[in-house]
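A protein chain is absent from this complex, but the other protein chains hold their places.
Letters A and B mark the chains as written, and numbering starts fresh at 1 in each.
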Amino acid sequence: MELVAFVDQLRLKFPGKEGLLFKDLSVSFSRGEKVLLLGPSGCGKSTLLQVLCGLIPHSVDIPMKAKHIQVPDNWGYVFQDPDSQFCMPFADEEIAFALENIRVPREQMDDRICELLQMVGLSIQPHTNIHELSGGMKQRLALASVLALEPDVLFLDEPTAMIDEEGTAEIWKTVKQIAHDKTVIVVEHKIEHVLDFVDRIILFNESGDMIADGDAASIFQTYKSVIASQGIWYPGVWEDYRKKRRNEQPASASDHEIIYLKEMKGYRKKEAKIHIDQASVCEGEWIAVTGKNGAGKSTLLHALMKLIPTEGTYELYGKQLQKTKQIARHMAFVFQNPEFQFVTHSVWEEMAYSLRLEKRTEEEISRKVEQLLAAFHLEKQRDQHPYQLSMGQKRRLSVAASIIGGQKVFLLDEPTFGQDAKNTFALLELLESYREQGATIMMVTHDEQIVQHFATRRWTIAEGKLVHDEPIIRKTTADEELGKEDASHEMEYKLS
Amino acid sequence: MQTTKGLKLADILITIVISIVFGIVYKLWGPFYYFVKPFGFHLDQLIYGMWFIAATVAFLIIRKPGIALLAEIAASSSEFVTGSEWGLEVLIYGVVQGLFAELAFAAFRYKRFDVFVVSLAAIGSTIGSLIMDYYKGYIEALAPWNLTLFFVARFVGAILISGVFASSLVKALEATGVTQMVRSASKEDYDQLDR
């Protein structure tokens, strides 16, 4: 087999961090292979991709050396964050940028652009502002502009990490269509979408060592427990989770009404963007707010927090409150990007912040912070800067710091977005334990499994209106038998 | 270990993006400046120094030659493009202010990043802006007491905003760890590869 890329005895070190990430790592790839790199976050999979295509050290200055290294002649790279890989404002201009780089004559550009957009299944006008595209569409545009380079080898670096379920499926469908004759090296955490596509899996552990390399189906079977422990979204992860989950009572909410809405409208730029005819929320409920991108889910939460002007009746604990400040005493709001919420320089101070504002005694602050540090598994990170935490830790900190004031209602805007399985379960369980003690949760999510397993009620938002309000019968251990059968069938099918 | 000549694409891009953020601040600073102006006694000159901050902050983050000049040009361009009250004038001021800040950093061969050097750069930019004012605004025609107040206010404001504040801002930014990916790896890091 002809090798398209390899590295022999790679050593690599992140500046300012102790120790080497890779120590004498050797790996090679043959033409036409479809390879999945698996491992926990932070094990260096993306870094390895960037070494294999030469971005490290050419574009990214990270100390590395290797005995031998071969970079493919013609490669393309799709990155994780859809907003951080374009340099031009319009779709056609972005593809043209790639064409200009390889000096395609101007006369051929228009045809090429249309052809490429078609190839990735984007039926948009070429001159569309990228800002108006959904995440999934952006990633397919990224793919189109990479295909403009006519690559033989495709590097896909968690292309769906920041994309919802629907977009993820579209992206992988597109990749499968266009990449059958190419070499593809993938990093992906949602592996159910790629298991029927890849023929080889390389598995890493936390410290960046390769622990397995071989045929996809057998690696997946042999190392299933390792993969599970790494927080990867493998097929059947929810069924397994259900088995492990402590035996809990089916969720029950009280009938004590805490939020009451009637003819409530929320405005953005003087335009009503959300309209609720009538709805109420009772103590102990877990409401999943679902709906398409741009339907108005986040707007609803913003309206409840009074971050945007509202009209009509909105009662919280029987009172019509006007100011965000008053509402924030009862309601905690967790934003999608945790960093934007951080205001201090250490985890400990971050937790103590709202208590300090309320002028609680030092003794009480310290007691509460310690308690939550333990509950949210952040004790070891207490002195770290919030920005320096891992994705999962940042998320937990943002939740902990928001609810430490004793708020009983939690509004969360896609809190599990971009999180691995381990962190997602940990967070959901924490929230559930608060709910069992009487907290009420409203959470925007795209994940149907979360709705089925944790919510007590679902609100469906479409075009700025609450169109469905239905109770959910939670999936619990009772459904286990059925679920297991389903899962095993699915897995066989996908691996064949 | 950089072998390519001049600034890398990443250096330029980061500088420009930071500067665009400051460009918007510059733009918003205009109305604020005119709001303060009628209070008299050159209170407006105390806040003039904000218009030099892109150069010092960008330099402190990237720490390479040419960054201060580029940042000030980029910030003034974006101020201009977003419709500055001063129009094209800001572009030329930007070039001159950036150049004088750059000179201050160059005087220490781009090896010092403390408050002193940054304040010196702020003073440099102030001198640059005063030279431009001289050509444009007939400042010598103000009464002497008034002129002195004008000078003092502008220098002090510049040192406080683009010197002291800029340096504490970058310190806070360093604590987040984001500057680490921007600066070149050290030789020690490379040496560790052989251990």
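What we mean here is this: a contact is a pair of C-beta atoms (placed from the backbone, for glycine too) under 8 Å apart; a residue touches a chain by one contact, two chains touch by 3 or more.
Keep in mind that, in the parts below, contacts and distances are computed from a predicted model.
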| item | value |
| --- | --- |
| Candidate names "Alpha-D-ribose 1-methylphosphonate 5-phosphate C-P lyase", "Peptide/nickel transport system permease protein", "Energy-coupling factor transporter transmembrane component T" or "NADH-quinone oxidoreductase subunit G"; UniProt protein name, chain not shown | "Energy-coupling factor transporter transmembrane component T" |
| Absent-chain contact - pick from B:L103, B:V156 or B:L173 | B:L173 |
| Sole contact to the chain not displayed, among A:D81, A:E115 or A:D213 | A:D81 |
| Interface residues of subunit A (partner: the chain not displayed) | 50, 53, 55, 58-60, 76-77, 79, 81, 83-89, 92-93, 96-106, 109, 130-131, 145-146, 148-149, 302, 305, 307, 324-325, 328, 332-333, 335, 337, 339-343, 353-354, 357, 387, 401-402 |
| Positions on subunit B contacted by the hidden chain, ascending | 7-10, 12-21, 24, 30-31, 34, 37-38, 40, 61, 74, 77-78, 80-92, 135-138, 141-143, 146, 165, 168-169, 172-173, 176, 178-179, 181-182 |
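Assume only the chains that are shown with their structure count from here on.
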| item | value |
| --- | --- |
| Subunit A and subunit B: spacing of chain centres that average the CA atoms, whole Å | 37 |
| Residues of subunit B defined as touching subunit A within the complex | 1-2, 8-10, 172, 175-178, 180, 184-186, 189-190, 192-193 |
| Contacting residues of subunit A [partner subunit B, same complex] | 11-13, 15-16, 20, 59-65, 345, 385, 387-388 |
